[in-house]
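Note that one protein chain of the assembly has been removed; the remaining protein chains are unaltered in position.
Chain naming follows the written order as A and B, and within any one chain the residues start at number 1.
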Amino acid sequence: MAPAIIIIILALLYPLGYMVYGSFRAWDPSQNISESEFVGLKNYITLFYDPAFRESLVVTLTFAVCVVFSELVIGVGLALMLDRNIRGMSVLRTLFILPMMIAPVVVGLMWRYMYHPTVGTFNKTLKSFGLDGIDWLGQNALLSVIIADVWQWTPFIFILSLAALQSLPRSAIEAAKIDGATSWQQIIHIKLPLMMPVLIVTALLRLIDAFKVLEVILVMTEGGPGLSTEILALRISRTATEFRELGVAAAMSNYLLIILLILTVSMYAITRIQENRAARLARQIQEEY
Amino acid sequence: MNYERQNPAFYALLITLIFMAVGPIVLMLANSFKLDVDIIGGTSGLLFLPTIQNYETALCDVLWYELDHLDFCSLKFGGAFINSIIIALISTLLTLVIGCMAAYALVRFKFMGRDTASLTTLMVRMVPPAVLLVPVFGLWNNEFCISKNSYFGEIIRDVFGGRGDVCLAGTHSGIILIYVAMNLPFVIWILQSFIIQVPRSLEEAARVDGAGPFQVFFLVVLPLIKPGLAAAAIFTFRIAWNEYLLASALSDRGTKTVPILIVNNMSEFNIEWGVIMATGMLLAIPPIIFTLFASRQIISGMTAGAVKG
Partner (left out) sequence: MLKTLKRISLGASTAIALATAAFAGPYDEFAGTTLVVNFPAHPHYNAVMKVLPEFTKETGIEVEVDQLPYMKMRERQTLELGQDEGDYDLVAYVVFSKADYVYADQLENLARYFMNPKLADPSYDPDDLIDGYVYNIGFAGGNKGYLAGKTGSLFGVPYGSETSVLGYRKDIFEKHNLAVPETYEEMLDIACKIPQLEPGMGGLSSRAASGHHAAHAFLLHLAPLGGRVFDNSWNPIVNNAAGVEAANALKTIVDCGPEGAASFGFGEALGSFLNGDTAMFLDTTVVAGQIDDPKKSKVVGKVGWAMHPMGVRRGSQTGGFGIGIPKNAENKDAAFLLMQWLTSKTGDKLTALAGGNPSRFSTHADADVNAKFPHMSIFGEALKHADPDWRPIIPVWGKINADLGTTLSKVLTEDLDIQTALDGVAERAKGIMDEAGYYTWQ
């Protein structure tokens, strides 16, 4: 236990404290932090009125929400459709994990190639059907980035919801079938409510990860065009390395942390509530049949 | 095992899904065997004359023969690959050892409640690497240093060379430390969910037979949680192997890892698609192998991490 605590304190908690300290300073990478000037809340206030920061906040939230929402819909949908005992399922599951395991840098690289306006796979295919190419990484950059993330992470939700589905009490579903419930009714009234706690945890984990995405976007668009794909993580790293404003980057990191904290805690609370509700429902179903 | 028979549309869907999941990877594999002229020039199909020239270019610093098509070896892929292996393996090993002990202590000596533990894990998992970038960059470069005039500092400078004070930044250990810290909570979390399932009576029986606490741990508990260890190992390895941002801030020219190399070579002067795809493929191969051989463990780790969380 002790080594674990020491490492976590040394390499996570202390840095986070150091960052809060640094966020009150006009801190430059060529300086030692103690040489930098104390500026109070200036970094936070500047950011608050900075249109670029606000835009990047909007991009981050849009990205996270769209990604989690589409992945949930597609992943759970596929799980419900494919929840059958069939040949080839284990192969599918294995191959489905592949995108998750590959380095984000490489994922970005593959998609940047496929989206390339002239050389890329998509526009070449479109053109071979006589259609116009699409300006993937230009006007549609945010959408393109979202698609790439959906490709990489839908399997995560698919596999978790499949596992959840398969651990549902079979008796309840069988009983519902006997009662003459259509498969649609089974999904709405039994499967989805019982899966809810797992789905919310999964969504929470994806949401947290969606705020961490950086490499895929860095490689694909570097945040452009304009600021249209400049998510906060990217903005932080650019502020630190390109604009050389460590203090501002630290303040930005703190804003991001606060947002994440609020999200996580509220989602966690919802999970607990949902868990209780699902447990009640499970009991109820058991009693009914 | 009995399989249900399904209608053909169902299999069509299955095949489409597999195609969508694997397609981009296959495309990259195919392109890594093409010359740039072919990649750009339009032969989009799978019909082309394969060449290993891209791989030769990528690996030029470790090949034993001279390459005719290169004037000089600019891509030091071999070195980066070795760095990646060192960093990923050591950080995985350390995380497992430390995580195992901590998880065991957490379960058996009840350090914190289950709720506290899971909330803490979640909190730490929540912190994006980008948030760590600024403080870790500052600390590793300026604070976590030994003066070069101190006893240890002198020894290190004599043995390893280099200049200035001895700092964590630019060393393998610096990158390993942050990876271990980032992965520990998750690994502890997975492992404790496996350790909980080890029946206590088994341990007590061993203790009665005269086994010390370490023997109990290594001979009784460890073998039983092997699947958990495998899953934890794969997840830690994956993150350490794939991570870019922190490594790029902490490494110097001698400790660059492969993801840094790939991002660097997406540079703006003439993207060499073939070579980059080849490096991407080389980076992707170890995780792909893990997936093909240990998908069961990966899935169990994933579900343990999420469903039981």
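Here is the rule we go by: a residue touches a chain if its C-beta (ideal position, glycine included) is under 8 Å from a C-beta of that chain, and two chains touch if they have at least 3 such contacts.
Computed from a predicted structure; not experimentally measured.
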Open item on the list: Given the contact rule set out at the top, which of the displayed chains would the hidden chain touch in the full complex?
Closed with: A, B
Task: Which residue of A:7, A:114 or A:141 touches the chain not shown here - done: A:141
- [ ] Taking the full complex into account, find the residue in B:72, B:109, B:151 or B:214 that is in contact with the omitted chain.
- [x] B:72
Open item on the list: For review purposes, identify every residue of subunit A that touches the missing chain, sorted by number.
Closed with: 29-31, 52, 116-118, 123, 133, 135-139, 141, 221-228, 230, 238, 241-244
- [ ] Pick out the residues on subunit B that sit against the missing chain.
- [x] 36-37, 40-41, 69, 71-72, 74, 141, 162-165, 252-253, 264-271
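Everything that follows uses one rule, which is that only the chains that are shown with their structure count from here on.
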Open item on the list: From the mean C-alpha coordinate of subunit A to that of subunit B, what's the distance rounded to whole Å?
Closed with: 19
Task: Touching residues (chain side subunit B, partner subunit A) in the complex - done: 1-4, 6, 10-11, 13-14, 17-18, 20-22, 24-25, 27-28, 31, 39-40, 42, 44, 98-99, 101-102, 105-106, 109, 111, 119, 122-139, 142-143, 177-178, 180-182, 184-185, 188, 238, 241-242, 244-245, 249, 259, 262-263, 266, 273, 276-277, 280, 283-284, 287-288, 290-292, 295, 298-299, 302-303, 305-307, 309
Task: subunit B-touching residues of subunit A, taken from the complex the two chains share - done: 1, 3-5, 7-8, 10-12, 14-16, 18-19, 22, 27, 29, 32-33, 78, 81-82, 84-88, 90-99, 101-106, 109-114, 119, 121, 124-125, 151, 155-156, 159-160, 163-164, 167, 198, 201-202, 204-205, 208, 211-212, 214-215, 218-219, 232-234, 236-237, 240-241, 246, 249-250, 253, 256-257, 260-261, 264, 268
